[in-house]
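Removed: one protein chain of the complex. Kept in place: all other protein chains.
Going by the order they are written in, the chains are A and B; count residues from 1 in each one.
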Amino acid sequence: MTKDKFDVLIIGAGAYGLSCAWWMAKRRAGARILVVDEGEFASGASGRNGAGFRMQWGLDLNIRLCQESTRFFETAAEQLDYPRGIELKQGGYLVLAHSEKALATLKGSLEVQHRYGVPSELLNPDDCVKMVPALGRNRLVGGTFCGKDGTISPFLLLDSLLKACRREKVDVRYGTRVEKLERNGGGFRAHVNTGSIEADKILLCTDWAVPELLASLGLNLPVKSLPKEAIVTVPCTPRVKPILISLEHHISVNQVSRGSIVFVVSRAREGKEIASTPDFLAFAAPKIIDLLPGVADVPVLRTWGGVSSLTPDMQPILGETEIEGLYVAVSSFRGLMTSPAVGRIMSALILENDTNDPVLTKLSPRRFRTGELIVEPLLNQE
Amino acid sequence: MQRAIAIIGAGPAGMAAAVEAVRRGCRVTLVDEGPRPGGQIYRQAHPSLAGGEFAEPAELARKRRLIAAFQAVIDRIDYRAEATVYAVFPNGEIHLAQGDRTEVLRPDAMIIATGVREQAIPFPGWTLPGVMFAGGAQAMLKAQRVLPGRNAVIAGCGPLPLVVAAQLLRAGGRIAALASLRSLRTMLRHPGSLWSGRHILREGLRYERTVRRAGVLQLTGYVPVRAIGGEHLEAVALARIDAEGRVVPGTEQRIACDLLAINYGFVANSELVAMTGAEMRRDPLIGGWLPVIDTFGRTSVPGVFAAGDGAGLRGALVAECDGTIVGAAASVPSTAVGGATLQAELAETVARRARHLDFQQAVRATLRLPLGLWRLVTDETVVCRCENVRFGEIREALASGHRSLNAVKRNVRSGMGWCGGRTCLHAIAALAELATGEAPTEMMTPRPMARPVPFAAIARQKKAAAE
Partner (left out) sequence: MPSEFQITFEGKAIAAREGQSVAAALVAAGERCLRVDEAGNPKGAVCGIGFCWECRCSIDGVPDIRACMTQVRPGMIVRRQRGLDGCSER
């Protein structure tokens, strides 16, 4: 049995876990930080998503988190000393409305975005189709576009963070599963498959699985798993330049630089399985053809699944729990695109007890006890 | 109520299973990608190209007998030619594409008899047009009556290179050299096994005579180390290797050719059976990742059976017996499998299968690849052809601690292209073992699609008829 002692134990080495670790290591040289993950590098949701980041949200909190994160992505190669870069592409996001109600939501969100200086604009259906000729006109009433939104390579982001963490002497261990947590004097003990770990503070970055570990300390948070499935096509000629989101179809579309098109299709489902389901393709194909008739003849190459997190108000949960020294960071299906900002904010909170950021006030776990839930209007779960 | 059986693959195992399942009163659907039954080993030419066979008469007789038995029941089964299974699921569903539409089958049991594909060791220049798998070259000859090259070098291990060389010669082709990893006399180390397959051995000796009489340059212990050419293959460099698989310096010979047909053994087409969630095991000598099965072809998933080479490389004769046995087991209620009645009914076929399997021990000796042989792959050699991933990138990923095939894939994109890793994953597994001392135990996570299918065809999905 090996015994380890750390200042901070981070459970989960996805975008949130690694980002928080790196920010903490930078904030305090010599801090003893350990990140553990039960899987392999990039085997969780951070390695399975649509790879996009956008500032087009309707709630100020989300706009700010993503704005800060976008600025980080723009200089990540430098900041993380990663010459190869993270394949940053800022071809924009086009968010589509296929009903007057959805269009009203887009217009309202646009107003909030402009207040924060997000360079987004309203487009009519003709403009949308001009931008994406493969788009179907059926029921299309308009959209919004922001040219600074885009994509990165999640693998390269995680790789750059992992290497940067290790350079800062952060210990990162894969294949290490935390079975349960218990309090140990002023700190904590984590029982893992390889022994036990002692830490003064713990940050849970296991997203939908956070409640499992909280339970071992008698705590609870209303986080549910949100399984999603995705499709990638064979490489084909460029036909979708910006990332597309359709609010009505619950689909996001990203044609990657190799030419393949990635579709993430959301539907109401329960469970924690990443396996592709038998009825998914038959469900998704007609919707995809309706949204983008121009891809009807493109072959599907592969499908896969991933699990994100769902909270009652569909907002992240960031902050300290009722137990002092125990923190959570739950992404609510926007982990990758908020990870830089969340890393900074959580590092300030955990190492310096800095609670000033309004994000922490509004997105704290406390809100579920006080009932102060918040609404993000611009959602298709993408 | 008739029991519904779906069989995937119309090679010897699939055909034999279909015949048996029909005999036992089942409703059989047989799905196959090809235009005619026979699979690879018993590939049939289009009727207008028939005539002029280059294979041994005894093998042809076996082929004709089995195909005739299958043709006799073809009107009583739902035979889907040129139909492709693109997904199977743990719930027993089979998703197939045929023409411009797709369909879902929900049989009571499925028999996955998808056979094997060829294995290649990547080497510098191997992506040049003119470098083919030996079986693929043979398929062009067998079914298309086309000589895939005017001046060929054949290379590899096991019986197939010899067979292909002989058949090409009989068709009027020229062989510049036949390079074998080891002599087929290696089989002599298994005299008992050879006795079990003595009639096959006679066929082999006749192929050898064809090659010898043509005066073909035979280089035993030589492998291709470099394919040379600009826009296509112009020559190949062959070199001798030692017992550990290392190239012996100073032995390189350059041979001009327009076709290099290679075969280094076989890999099971086990992607579909793995997709059902069946427990898998790895044995590189007989096909790589294989389903764990019992003597009746039952996998760990109830209702999912595997038969033939796709469940472990054992040759066409074993595959045919296997098909009959597994076809029977799939046709009866699960409680009857392993019961005395079925055992008695299958006793003779089981005994015959065991005899044919015994011969395979001798064959396997010729298919063993020394791990060091994978050193033919240089850092600059493309390993994943679909995504142009060089070994150097893979080696770096392995060195960074990314050991599983999934992890390597995530890092360098190997296995994410059109062929779904069918050409490269076995090579990456062997290269990982060479580089790190440990072979990956898990295959790349199997998931749809086994074949690319357009959205439009998926949207035109026919529902299975209600039971």
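Heads up, the rule we're going with is that contacts are C-beta pairs under 8 Å (C-beta built on N, C-alpha and C of every residue); 3 or more make two chains touch, one makes a residue touch a chain.
Computed from a prediction, not measured in an experiment: that's the story for all the values here.
For the chain that does not appear, the touching partners among the shown chains are A, B. In the complete complex, the residue from B:Ile74, B:Leu147 or B:Leu217 that touches the missing chain is B:Leu147. Checked against the hidden chain, the listed residues B:Val28, B:Val73 or B:Ala137 yield one contact partner: B:Ala137. Touching the missing chain, out of A:Pro211, A:Pro299 or A:Pro365, is residue A:Pro299.
Where chain A meets the chain that is not shown, the touching residues are 234-238, 258-259, 297, 299. Annotation for chain B: contacts to the undisplayed chain at residues 33, 35, 40, 45-49, 117-118, 127-133, 135-140, 143-149, 231-233, 258, 269, 385-386, 388, 417-419, 422-423, 452.
One rule holds in what follows: only the chains that are shown with their structure count from here on.
Our note on geometry: chain A versus chain B, Cα centroid distance of 42 Å, whole angstroms.
Listing the residues of chain B that touch chain A in their complex gives 87, 89-91, 93, 95, 104, 401-402, 404, 406-407, 410-411, 416, 418, 420, 447-449, 452-456, 458-459, 461.
Of all the residues in chain A, the ones that touch chain B in their complex are 40-43, 47, 155, 159, 174, 234, 275-278, 281-282, 285-286, 288-289, 295-304.
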